[in-house]
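Only one protein chain is missing; all other protein chains are in place.
As written, the chains take the letters A and B, and residue 1 is the first residue of each chain.
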Amino acid sequence: MTAKFPEEADIVRKMKDTIGEEIVEAKIPRPRRILIQVRRNAFKKAIQHLTQKANFTHISTITGIDVGDEIEAIYHLSRDGKIELSLKVRTPKDNPVLPTITDIIPGATLYEREVHDLLGVMFEGHPDLSPLVLPEGWPPDVYPLRKEWTIEEIEKEVAKGGKR
Amino acid sequence: MGFLKWIRAKSPWILHFNTGGCNGCDIEVVATLTPRFDVERFGIIKRGSPRHADVLAVTGPVTRQVKDRLVRIYEQMPEPKSVIAVGTCAISGAPFIGCYNVHGGIDSVIPVDVYVPGCPPKPEAIIDGLVKLISKLRADQE
Partner (left out) sequence: MPYPTIRIPFGPQHPALKEPEYFMFEVEGEYVVDVKPRIGYAHRGIEKAAENRTFIQDLYLIEHACGICSDAHTTCFTQVIEEILGVDIPARAKFIRTIIAELERIHSHSLWVGLAAHEIGFDTLFMYVWRDREIVMDLLELVSGNRVHYAINTLGGVRRDIAPEKSEKIKKGLDVLQERMKYYKEIGETEQTVLKRTAKIGILRPEDALALCAVGPTLRASGIKHDVRADDPYIAYDEIPFEVVTYDECDVLSRLLVRCDEMRESINIIRYALDHLPGGEISVKVPRRVPEGEAVGRVEAPRGELIHYARTNGTTKPERYMLRCPTLGNIPSVCKMLVGGYIADIPIVLAGIDPCFACMDRMAFVDVNKDKRWIWSGEELRKYGINWYQKE
């Protein structure tokens, strides 16, 4: 951790004080950008710390990525609109479940629905995970952003039909 | 019937419908109504319902959500009707070819009479397309 960016370094240090062993990686690539990966069991605690203690109360969006055997969810949070902290957490692809954060940040509701639609992640405790962006009649289990679904295969599957 | 055709060719009523595009073509279609371009001097009026429209001006690459609705709107229009595809997306789906939720090109779904290329086409080009359509309607009638 570099002393070049003191405010960002301080945020990382305080996170380490709270959930130290559960942090997989922490980076400060440039001013106003922090990237932290945590283990799934410490994820909710990390969100609570960031929103309640470190004042990262704004969520810009949630990025979902298929990284092979796991799905990685990146929560893009910001503090006063200034520092952007991307909190990464992974969950196994054969049973991708993460706790919802809508009880802490109501504004996350549509972002969780989108990741659910496109990658199949189940957000436990979300009040309504109904489809947000995919059309009516989209075949179940076709998660477009998963790597195993190529464009050609998606089109073949959708052409076959099948209700959602 | 000849009289009605003449009336239609004189002042076509247009329904504008977006099938999931970026809105670039839509703002240029709307711009044709505004004072600099003033498409109403050709007697062209925008309508809100397919049942009153002679011409369907469609933009966008036809997303899956909207395909059935596009077909229904076309079916609800009374004959004789025409379709003008505005913009490159409406013509071929580009640049969204290879996007899983896009059909690509209006004419894969409904018949098209006039194609106006551009990304987006300028309001002058859209008016040119409409004028060509009116000329075609008049020629058909003769």
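Keep in mind that, in the parts below, a residue touches a chain if its C-beta (ideal position, glycine included) is under 8 Å from a C-beta of that chain, and two chains touch if they have at least 3 such contacts.
Computed from a prediction, not measured in an experiment: that's the story for all the values here.
Counting the whole complex, the residues of chain B in touch with the unshown chain are 18, 20-28, 30-31, 34-36, 48, 50, 60-61, 63, 65-66, 68-69, 72-73, 76, 95-96, 98-102, 119-120, 122.
In the full complex, chain A touches the omitted chain through residues 29-30, 32-33, 35, 57-61, 63, 65, 74, 76, 78, 80-82, 84, 86, 105-111, 114, 118, 130-137, 144-145, 151, 154.
Definition applied: only the chains that are shown with their structure count from here on.
In the complex of the two chains, the chain B residues touching chain A come out as 63-65, 98-101.
Those residues of chain A lying in contact with chain B across their complex are 134-138, 144, 151, 154-155, 158.
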